[in-house]
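The structure under discussion is supplied below as structure tokens; questions concerning it will follow.
For this view, one protein chain was removed and the others were kept in their places.
Let's turn to chain A:
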Amino acid sequence: MVKTTENILLIAAAVILAGVSYAAAEGDFYKEALITGGYSDNDQWIGSSGRGMRNAVGFEYFRKFSDEYGDYMTMDIQMRFAYEDRESGDDAFGLEIHNAWLDFNTGLGSALRVGHFSPAFGLEPLIDTHSSLLQTLAMKNIGFKKDWGLGYRGLLGDFDYQVAAQLGSGMSIMAEDDNYLLSGRISTSQTRDKQLGLSVLYGRTLQASEMWTIPKPRLMSNESVLKKRVGIDYQSPLWLFDFKTEAAFGEDDGETVGGAMAQIEYTLPQQQRTKLKMQTIYWSDSLEDKNLRDLTLLPVIEHQLSDTTTLRAGYYHDLHSRKDEDKMVVVQLYYYGK
């Protein structure tokens, strides 16, 4: 029964993607490519960051559907063929589906979303990190950045809110050990330059060993993890800088976990194609066990070479790591254009 459900969902995803290909003539179609490489103390020369950034080519298709009464539906599909140099043979190649969602307007200020999208928790639903060296806390906190399911967003007085009911399986569609994920976030209005958000999350999630959708990734365990979380996030201009931070705390199968991220960004006034960024990110899978914590400093310089191409260089410096502490330089060339 479970396998049948998985197959039906995979077929549904394939049908959606086929529909996109047909409809692409009407919307905005962008190609994208990521070339990533660097040097790590632990692994020497590398072809990926090992932290979500791989060599990949793909596309994004975005379209608004409207009639004489206005917009009634929005679609976004973003997928990449990726190569993971830490794997070998066919295991090194995969198809990553990042965004694959449809928004149905249910009134001015509310919409129902179906497909693959960010859980309603923390900064991840607000920030596009799919090509960035700097990530939010989502990967460490939830285990993935996007998941399959249903979501709803609306306005509550001066506040924005969103809720989501998803599979808890991340990039791919999988059913194992009653996995599911419920999340919700309420925040001050996104129209303001300062935003404060509060989030909650509850569910049983699966942890995959590969971060792609097809072929179906291997599970690190056949047992789902019961996750409970509360989170807070904040972003604001801070004098000449852009500042972002978030923190999340809770339990994984009864173990107390938590972490935080802070990021600051500066645009060079005389050379506005260049940005300097600094992030620090901390996560502990057991607040009582110092061996299960990660703390990384990550300065990044980003230079826009042209309208479509950006060069990024980052330095990962592990101050603490549950594995071998590493120091790594990663360079990334990113293309996004029609």
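One rule holds in what follows: a contact is a pair of C-beta atoms (placed from the backbone, for glycine too) under 8 Å apart; a residue touches a chain by one contact, two chains touch by 3 or more; residues count from 1.
What we mean here is this: contacts and distances are computed from a predicted model.
*Asks:* Not counting the visible chains, the remaining one has a UniProt entry; which protein name from "Chitobiose transport system permease protein", "Long-chain-fatty-acid--CoA ligase", "Lipoprotein" or "(Fe-S)-binding protein" does it give?
*Replies:* "Lipoprotein"
*Asks:* Which of these touches the unseen chain: A:Q44, A:S88, A:N222 or A:Q272?
*Replies:* A:Q272
*Asks:* Extract the touching residues of chain A with respect to the undisplayed chain.
*Replies:* Output for chain A: 28, 30-31, 33, 57, 64, 66, 68-71, 81, 83, 90, 93-94, 105, 108-111, 155, 160, 189-191, 193, 215, 237, 239-240, 242, 267, 269, 272-273, 304, 306-308, 335-338.
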